[in-house]
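One structure is given below, encoded as structure tokens.
Omission of a single protein chain aside, the complex is shown with its protein chains in their original locations.
Take a look at chain A:
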Amino acid sequence: MSQSIPAFEARGVSKSYAQTAVLKSIDLTIERGEFVVLLGPSGCGKSTLMRCIAGLDDIGGGSFKIEGQDVTNAAPAARDVAMVFQSYALFPHMNVADNIGFGMRIARRPKAEIAERVLAAAKILKIEHLLNRKPKALSGGQRQRVAIGRAIVRNPKIFLFDEPLSNLDAALRSETRVEITRLHRRIGNTMIYVTHDQVEAMTMADRIVVMRAGVIEQVGAPLELYNNPRNLFVATFLGQPPTNIVSASVEQSSSDALVLRVGNAGRLTLPSINGALKAGEVIRIGIRPESFSIGSGAGIVPVTVDLVEQLGNETQIYCRLDDGQSLTLNIAGQINPPVGSSLDLQIAPEQIMVFGADDQNLRYSAKQ
């Protein structure tokens, strides 16, 4: 019975600062043990939503439930959540052990119990040799572990991570990313993780919640979002390099096929979208950089090469259509077309996203 109660539920949550709405009717359900990433650009409301979940900010409307209990108006400590702050928020005057054991100390737990649990958490994070050090004697990565340790030791119902990797250098970031994922597998608690970095989201999340301007744009597993974005924003926000967005005009739209003209000379034939578009309409299509192949035959688009970047395992080619629109290609392996040369690009029709006037993906298929 208890298995059916989700770890977290938000219903119609809204919040405004003065006249500006930062969260607009947020609905979200998170199952127990899930690792959910809130992803979006700066100012999309993801950090605000996390602070509201923690109880650090009040909400204007709606409700929160944690494991079935309404915590909308509960004090932060009563929600049984632990948060890892972007700045880590370690207490500079306390050593690592005191930082990790702070919550138990103020709850007046016996010293032996505090020491035991602090050591257990430190062992999980491999920082047991640092317990007597002050934060200023720690590296960025070590501080980050201490902050996580402070969360682990409480064994909360939900872990909240607010962009915890943004202060680390690139190498340490990818290393810590893997460690947090491992930690999640090991302890199994529900985790909500805020980031603007789509690589973190794609690699860590069970499900990603893409947000923009206070609204949830789409929720789903990483590949589900990548392969089947609901709209133009989700399509461009996920993927690096970003999806190519190209203007195309509809030449034919019937129950059999959708024929598009791309640039002056390119023509693409796609599966039908049931006449949702009319001939002559100018629309936008999305093509992932890795959806191109170089070849000849039907459904080709001619381009001119602007710049080639050799990455060893793949080649990134920046090129232009004959009407000046730019494209980025990711071609597996090593090829080296001369700058200024022409290429014929082939694109698998089923991998092309078609966006209507309202930026919705006309080929989006909602899962039931």
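Simple rule for what comes next: a contact is a pair of C-beta atoms (placed from the backbone, for glycine too) under 8 Å apart; a residue touches a chain by one contact, two chains touch by 3 or more; residues count from 1.
We adopt the following convention: contacts and distances are computed from a predicted model.
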Hidden chain of the complex, named as in its UniProt record, picked from "Acyl-CoA dehydrogenase family protein", "Transcription initiation protein", "ABC transmembrane type-1 domain-containing protein" or "DNA-binding response regulator": "ABC transmembrane type-1 domain-containing protein"
Selected residue (touches chain absent from view) among A:30, A:81 or A:192: A:81
Touch list for chain A against the chain that is not drawn: 54-56, 75-78, 81-83, 85, 87, 89, 91-94, 102-103, 106-107, 134-136, 150, 154
